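Incomplete set of chains, arranged as in the complex.
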Amino acid sequence: MCLAVPGKVLEIEERDGTRMATVDFGGVVKEVCLEYLPDLRVGEYTIVHVGFALQRLDEESARQTLALFENLGLLEEEFGDPWQAAAAAGPTGGESGPAQEEARA
Amino acid sequence: MKYLEEFQNPDLAVRLLDDIRATVTRPWALMEVCGGQTHSIIRHGIDQLLPEQIELIHGPGCPVCVTPLEVIDKALEIASRPDVVFCSFGDMLRVPGSGRDLFRVRAAGGDVRVVYSPLDALRLAREHPDKEVVFFGIGFETTAPPNAMAVHQAARLGIRNFSMLVSHVRVPPAIEAIMQSPDCRVDAFLAAGHVCSVMGTGEYPELAERFEVPIVVTGFEPLDILEGVRRAVRMLERGEPGVENAYPRAVRPEGNPAARAMLADVFEVTDRAWRGIGTIPGSGWRLAERYREFDAEHRFSVAGIDTREPAECRSGEVLQGLLKPHQCEAFGTTCTPRTPLGATMVSSEGACAAYYLYRRLGGTPATVEATPVG
Amino acid sequence: MADITDLSRTGEPGRAAATVPAPAAPDFSGWTCPAPLRDQEHIVMGHGGGGALSAELVEHVFAPAFGGPLLAGLGDSAVLRLGGARLAFSTDSYVVRPLFFPGGSIGDLAVNGTVNDLAMSGAKAAYLSCAFILEEGVETATVARVAQALGAAARTAGVEVATGDTKVVEAGHGDGIYLNTAGIGLIPDGVDIRPQRAVPGDVVLVSGPVGVHGTAIMSVREGLEFGVSVRSDCAALGGLVEAMLAVTPDLHVLRDPTRGGLAAALGEIAAAAGVGVTVQERSVPVPPEVANACAVLGLDPWYVANEGKLVAFVPPEHADAVLAAMRSHPLGAEAAVIGTCVEEHPGMVVARTTFGGTRVVDMPLGEQLPRIC
């Protein structure tokens, strides 16, 4: 379910009492409703579904995940799997804690 | 697109696959809950790359596939009215009700329009004050907040000629129902990343614990899915069920609080029938009493609908992973994407349609290579 | 081409299936569609989408009415003998909305679409007919703008508008302007280009990035509007084809991947020739903006319409030289080898995904719709 894509906020304006953003999806620009992410700022990335920004995209976390994949099989055996530790601790931890740990590892 | 292409990198896929191969020791059945994930898996041929021991079961996570026949028949009836402009996401237009679909309603003169966003439907209502504009509000927790916003705005702006036919569904009760099925074959779940972007991950620990099943919140790009599989397999092999978030760039534990607040305002939890599966307690949302005037079922009397689901269609079992599509007698004979009997044959991420395409290669199994080509 | 292999003319519509028990172990290689027009009492949009529904209409309605041997001729263009010459003859109606879009208009399309259908037989377009169906109330200035675009495109393509017609239909029974062009052109000696000539071993080329034209149109379509800098690549391909024929007259197949996009073009060739086609996903040029627009809307760029691109099936010994000739032409600068013609999976197109998996590239059923899922 739920085709959603990451885009970068170019502009923000109020329209008819609704907070709207112009969002760039790699050269494709659409108007997006910001009501659910009122503190999103120009330059940030967001996940957009049917014209709504539903979640801020955490760039740092994305980089860390990619770094994890790069290092897969190289580092893991050495340092153990920080994801696993995080999962065992439940999903109530810090926003991108596990990934940060793993990236640090 | 940034943060999309990076997660389609085939070189990194090799590393993930290597890791999975190194980990897996025996057969596991993983269900990806979400139709978007199914789509990605088929599109990129990911299932073919996985070790033989890993079976991916396509879950009931296509909102188009699970919308109950009765609701579709109501949609068809409302859309047929001369004063109605009926708006829908594109996916729904080909889904058959009892004998026809929205395309045929349009062909017969109904004003049926494809919109990209529920706000487009609201705009149409403002532009056509002489018409009743009805939006077909389907979808999981991801789509519910946008639809809720359209209703909220209609109320705020006093747009009285707007209403919504609501058939929202919720994922956790569906996972629960699948696990409770006596024939359940699912060893682990790849949970739907974008549902969790809204709802967070708080609903899953209880389920993981109760059914002793790994649940991995998973994204949609090939690397995201491989990472979800990798995490699930690792948890299975270690015998340590629980919840992991493999999509942290888009999913926070608390989800989106503003969206959840709006959902709580506009909707209320209800029992909901899932097409082919039956009613799952507490698995849906309907409009809350105070938004009743925007409820299309309330505004248009669409009672007494006589639904006719083809008896031979076994999509319910398919949706629960109890039956492979080709085990259905109708599969490929009376039921094809061109002439679907069930919703799972309609939508391109429906399990039956996916199998149909794949199996058209005939007896010759597709060559599966782990190394990227081209 | 009309014929697609998953349709059979032998099945009794809507009834055969009920009497034939499904086999215990289904034999996937011999499927037929037992109910080709089931539930198709009325025409739906998909019948004009250039996909399977269009093909069915041709196979089950038009071909029987016009006479069996003409079936093959109901494709994009026909090859005729008249007055000692070999001619290509083609027609298309143009109903594109909006009438004007980034990079072109219905007038450009009406010239280039028909010129290209002729070019896909190796013919150089010589003359066009041009028929307007105007809706009462459309602005005369709009008609004039379209006519001017059409005239300019004809001059660019080196084709003469030789004859025309105008009809006006009542307001509410049209949509501003519908256009039809038919074209005729001479086929050079020794040239025999048609889908049936695809053979295993042929190299499959595309003349440039796909999905551009359709993306430009979608970007201005009501309800879908999005900002994007791509402009339609709508162009007349007669010159490019001439350059390719200069390498060898023995091109096997040319096809302009218009409605239904690359997927439909390859699927039709595979079906017509009874060959398999394998495409390397990575090799198919798709501009990032096209890919991203498709990602936002849930579409597949291979199914998005083009006008100004061609697909070629070329014997392997000429492939390099043809590719070089294409790349030397302004309209083929980004040409690429995208796959090969194979003996396996006859009638089907199979993509090798970027990850090394495979995927069946099916014929589009009708029009593509934006998805949420």
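We call the chains A, B and C, going by the order they appear; numbering starts again at 1 in every chain.
Here, contacts are C-beta pairs under 8 Å (C-beta built on N, C-alpha and C of every residue); 3 or more make two chains touch, one makes a residue touch a chain.
Since the structure is predicted, the reported quantities are computational estimates derived from the model, not experimental observations.
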Only one of each protein chain appears in place, so what formula describes the complete complex in this structure file?
A x2, B x2, C x2
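Going forward, only the chains that are shown with their structure count from here on.
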Of the chains shown, whose Cα centre falls closest to the middle of all protein Cα atoms?
B
Roughly how far is subunit A from subunit C, centre to centre by C-alpha average, rounded to an integer in Å?
39
Express in whole angstrom the distance between the two chain centres, defined as the mean CA positions of subunit A and subunit B.
21
Roughly how far is subunit B from subunit C, going centre to centre by Cα mean, in whole Å?
32
Of all residues in subunit C, the ones touching two or more other chains
288, 291-292, 295, 298, 371-373
Could you check subunit B for residues that touch two or more other chains and list them?
1, 4, 35-36, 62-63, 89, 116, 120, 139, 143
Can you check the complex and tell me which residues of subunit B touch subunit A?
1-4, 6-7, 9, 12, 15-16, 18-19, 22, 34-36, 61-63, 89, 116-120, 139-140, 142-143, 145-146, 149, 153, 156-157, 192, 194-195, 197-198, 200-202, 204-205, 217, 220, 223, 227, 231, 234-235, 238, 240, 242-246, 248-253, 255-256, 258-259, 262
Touching residues on subunit A, where the partner in the complex is subunit C:
1-3, 5, 25-30, 48-50
List of subunit C residues in touch with subunit B within their complex
6, 17-18, 20, 22, 26, 28-29, 31, 33-36, 38-39, 42-46, 52-53, 223-224, 280-283, 288, 291-292, 295, 297-298, 344-345, 348, 350, 352-360, 362, 365, 369-373
